[in-house]
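The other protein chains are all here in position, but one chain of the complex has been omitted.
Chain naming follows the written order as A, B and C, and within any one chain the residues start at number 1.
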Amino acid sequence: MFTLPQYTAPDFNESGFEAAPSVLTSPAPGDGLLPDNFYATTIYPEYFKIENTWQLINAPRMDCAVVIRSGMPFAVEARRVRKGEAVVIGRKEDLSNGVFIHYDAFKESSSGKVQHFAFRTGKSRESSYSRDYDQLYDILRHDREHGSIVWVLGPAVAFDFDARRSMSGLIEHGYVDALFAGNALATHDLEAGLFNTGLGQDIYTKELYYNGHYHHLETINRVRGAGSIEDFVVQNGMADGIISSCVKKKVPFVLAGSIRDDGPLPGVIGNVYDAQDAMRQHIMKATTVIALATQLHTIAAGNMTPSWQKCADGRLRPVYFYTVDISEFAVGKLHDRGSLSVNSIVTNVQDFLINAARSLGVI
Amino acid sequence: MFTLPQYTAPDFNESGFEAAPSVLTSPAPGDGLLPDNFYATTIYPEYFKIENTWQLINAPRMDCAVVIRSGMPFAVEARRVRKGEAVVIGRKEDLSNGVFIHYDAFKESSSGKVQHFAFRTGKSRESSYSRDYDQLYDILRHDREHGSIVWVLGPAVAFDFDARRSMSGLIEHGYVDALFAGNALATHDLEAGLFNTGLGQDIYTKELYYNGHYHHLETINRVRGAGSIEDFVVQNGMADGIISSCVKKKVPFVLAGSIRDDGPLPGVIGNVYDAQDAMRQHIMKATTVIALATQLHTIAAGNMTPSWQKCADGRLRPVYFYTVDISEFAVGKLHDRGSLSVNSIVTNVQDFLINAARSLGVI
Amino acid sequence: MFTLPQYTAPDFNESGFEAAPSVLTSPAPGDGLLPDNFYATTIYPEYFKIENTWQLINAPRMDCAVVIRSGMPFAVEARRVRKGEAVVIGRKEDLSNGVFIHYDAFKESSSGKVQHFAFRTGKSRESSYSRDYDQLYDILRHDREHGSIVWVLGPAVAFDFDARRSMSGLIEHGYVDALFAGNALATHDLEAGLFNTGLGQDIYTKELYYNGHYHHLETINRVRGAGSIEDFVVQNGMADGIISSCVKKKVPFVLAGSIRDDGPLPGVIGNVYDAQDAMRQHIMKATTVIALATQLHTIAAGNMTPSWQKCADGRLRPVYFYTVDISEFAVGKLHDRGSLSVNSIVTNVQDFLINAARSLGVI
Partner (left out) sequence: MFTLPQYTAPDFNESGFEAAPSVLTSPAPGDGLLPDNFYATTIYPEYFKIENTWQLINAPRMDCAVVIRSGMPFAVEARRVRKGEAVVIGRKEDLSNGVFIHYDAFKESSSGKVQHFAFRTGKSRESSYSRDYDQLYDILRHDREHGSIVWVLGPAVAFDFDARRSMSGLIEHGYVDALFAGNALATHDLEAGLFNTGLGQDIYTKELYYNGHYHHLETINRVRGAGSIEDFVVQNGMADGIISSCVKKKVPFVLAGSIRDDGPLPGVIGNVYDAQDAMRQHIMKATTVIALATQLHTIAAGNMTPSWQKCADGRLRPVYFYTVDISEFAVGKLHDRGSLSVNSIVTNVQDFLINAARSLGVI
């Protein structure tokens, strides 16, 4: 049986913590501007000594400024800092600036089960993944009940019949709490719902339809005509597919715009910083993130995902971040984050999804 | 000596053209909506018979609706079509709907030099590229004087000392008329100007600096403090680098936002559809496009680039589109456009740039 | 239910065939040497008119000379042609040299099921593979009873716990009639049997053992000490694993030497041309070939595999050749053969094997 690794809270009665000064701050010199020597956050649990009390960061994510609001530390993207706000300064890691980064927050469980996540080597097509799959299934079963699972999907997920069916099955069976994607994934998936094609090619037989590229443009036009994706799905009585399953199960999805979009579909967020904000609302609750075959959305999600999450009972737990991609280069990019919980699988996401759906019994 | 391939205009006195009917149109049913059976454009020169006269498309790009404005056909993205506008309908390719797609527009030059561009096979790391390089240099020398060259850059271009120097050299010597990139390329390049690093790693020695990741965040904060990239470059007297060279030579650059952005730098266009519009202004003048190591920006540019351009004297000429990427998969994606002038080179863009800069004598 | 596509025999009563001359031959000028204008074979069924009778090639494989022995045509590698043998000459494809290449030998079945195999496009990570898997399972079930299935394995197959288990399961359940691999695959697999590691890393937990690289060298030394792989497996009572399953089920395996070998294990064929000969003995009976994650052995097998096989009842049937690799470049190399029956899947072979083993019910 899967159990979460235990959080080891720092002992702030130790002399080093006692002796440390409170943080220093400088006022932000303008909206969206940081003072000299600003401190930037990490993915780890971080504590800030404020008026002699060590406080855990709020709304954690890396590469943020730390702003003291109502006496509490918040991770705030620089673009959202307002002129005059108190911004923590100093970049030392020896407590001398009132900051403690808790790199070693999670004890390895005695079962050894979670040890793997601390295992630091490059992953390649020749790495063994049997255990990664087994652990992932344990985590998914656990977090379906006791967490929040965010999926990040590249467009390829909708191009294959069984992969699309598997993803729908995962949604239908409660393994998806939020979905991030772009205009392309949603368009391909809805095209598959209308025509059984992706960019005009049959997603099972690979047959290329005459004038099949119109399937793509037609799909966009029809959804725009319906006014919203939700209305389109209902009006067309679409029963299967990734987006339809989200609509049916009321799973929220964030569709972020990009410059390669056609259309876009209604609901796609054209301003990328608004899209970041919408994604972060879900990430702030996430306990597991699974990112498939998209560098753009995976790195975006990775940027805003801390290595830990506060549970309902106040304890901290790890956030598990899986990235699955066929390219060693792509998964390597995420590894550079250095998270204790990033885990990569180098494979075709079609097979990943089919494996997962079968193992979890959803197809 | 390089000469452009000759355009073969269709002979509209031929009986098939004479007999063809004028186009039919339907009114757009709403803003951003297309009527049933709408026609969608290609990358080729297309002629529309309007009031018995064959007219060449205006503002060409593929996957657009064709709207008749003042009796002339315009390629218009669906999102920019207004309610009630006259939209061409019908999807046949046999003149029966008043449309002629001129697939075979450019005669091969007698020298055989341009024959290659019609050559249709997959490219891989094992393809021969000597001639592609030679032809590209010819085209660049030609279009520096008689065309407009757009470069599309991925972030990796700024990570290497000699590659960055080569790109700067190309700008300084007039081989760049416009530059497309994202927030990351500009940030990495300006970080290199300030610190000689990219994401905290020395771009020559690869030395990792202590707290080097702050170089990235510092760069963004300082540019934001300066109010604009141009002011930042001037205030800091930055003499080298890609962005600095653009500022110095007044080469326009379009920085399109994406959800993985930090910052962003001032001037980055946060709304991706506004960014598309800004890019398209330059593409409408482009005669050669060179896209390096970025799937996102390459596909975005590819979507909006037709295979031809109208010269000042009214003749048509090809638009040359080169894509350079280390991944066969990435260059294959562009090939699916089927353009007669898309050309791919599978290599590391660092070497591509150093080769090009040396061969053109700019470093 | 799966049925093989039907063979359409040429009608040699047609006038073109009647009018065609018999083949011309020249004597081989030396051992392993071919005369000027020698004819070279293809992967297709080829007929040679000899003394006024059209005869099907014997021992077919591509890139061979055709030697007339006892009045019958044989495909013979140049190195095996003996001085003075009668070698067919002429390179035209219009019957004028007495040769007919039957490119269009297999009718598409009315069910359309096999149509796919004629489908000619590049494959990538974004191709749909659901149907390819389904068809492969049909073929494997059919050929287990009515054919001969050859597997070609790269070393990575032994590095993952579940993939290795899956491959063993396929062997145990009769889906493997012969196995081709190198010294590395066999060594890694036997190391896994002894130590549960591959190159010293646990194939399930990925734990790196202290001095683990000795596992590899120890394995080789112990097998060499046993005198043969078969004796080693029996002496050690090895119950699982790829090689052990072959030994248990008496499935022949050909281990071809390469310059990167350690050891080698006893039974590895050090002379590569002898290894080719040993492989070809099995390929001459093969009806399906499945090659996983090895460029070297896949291309070697591809070189010697014709697109067709003669059944016991004298009818011809297709030979199905699947290649599975995570790299588009690798699978593209095989496609250049142009076979009507080569089929590629771009994925990690671990997932391929686990998918296959589950779908066929062997794990």
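Basically, a contact is a pair of C-beta atoms (placed from the backbone, for glycine too) under 8 Å apart; a residue touches a chain by one contact, two chains touch by 3 or more.
Since the structure is predicted, the reported quantities are computational estimates derived from the model, not experimental observations.
Participant: Consider the whole complex, including the chain that is not shown, and state which of B:R69, B:R82, B:H146 or B:K206 touches that chain.
Facilitator: B:K206
Participant: Could you tell me which of C:Q6, C:S22, C:S258 or C:S359 touches the chain that is not displayed?
Facilitator: Candidates C:Q6, C:S22, C:S258 or C:S359; residue touching the omitted chain: C:S258.
Participant: Provide the residue numbers of subunit B that touch the chain removed from this figure.
Facilitator: 112, 115-116, 119, 121, 125-131, 133, 155-156, 159-163, 198, 201-208, 293, 326, 346-348, 350-352, 354-355, 358
Participant: For the chain that got dropped from the picture, name the residues of subunit A it touches.
Facilitator: Answer for subunit A: residues 122, 124-125, 328-329, 332 touch the chain left out.
Participant: Spell out the interface residues on subunit C facing the chain that's missing from view.
Facilitator: 29-30, 32-34, 38, 40, 63, 78-79, 91, 211, 213-214, 217, 220-221, 224-225, 256-264, 270-276, 279, 295-297, 299-300, 303, 327, 329
FYI, only the chains that are shown with their structure count from here on.
Participant: Examine where the copies subunit B and subunit C touch and state whether the two sides share over half of their residue numbers (same) or under half (different).
Facilitator: same
Participant: Averaged over CA atoms, how far is the centre of subunit A from the centre of subunit B? Could you give it in whole Å?
Facilitator: Inter-chain centre distance comes to 31 Å.
Participant: Please work out the Cα centroid separation of subunit B and subunit C, and write it as a whole number of Å.
Facilitator: A distance of 44 Å separates the two centres.
Participant: Would you please write down the residue numbers of subunit A that are in contact with two or more other chains?
Facilitator: Subunit A, residues with two or more chain partners: not present.
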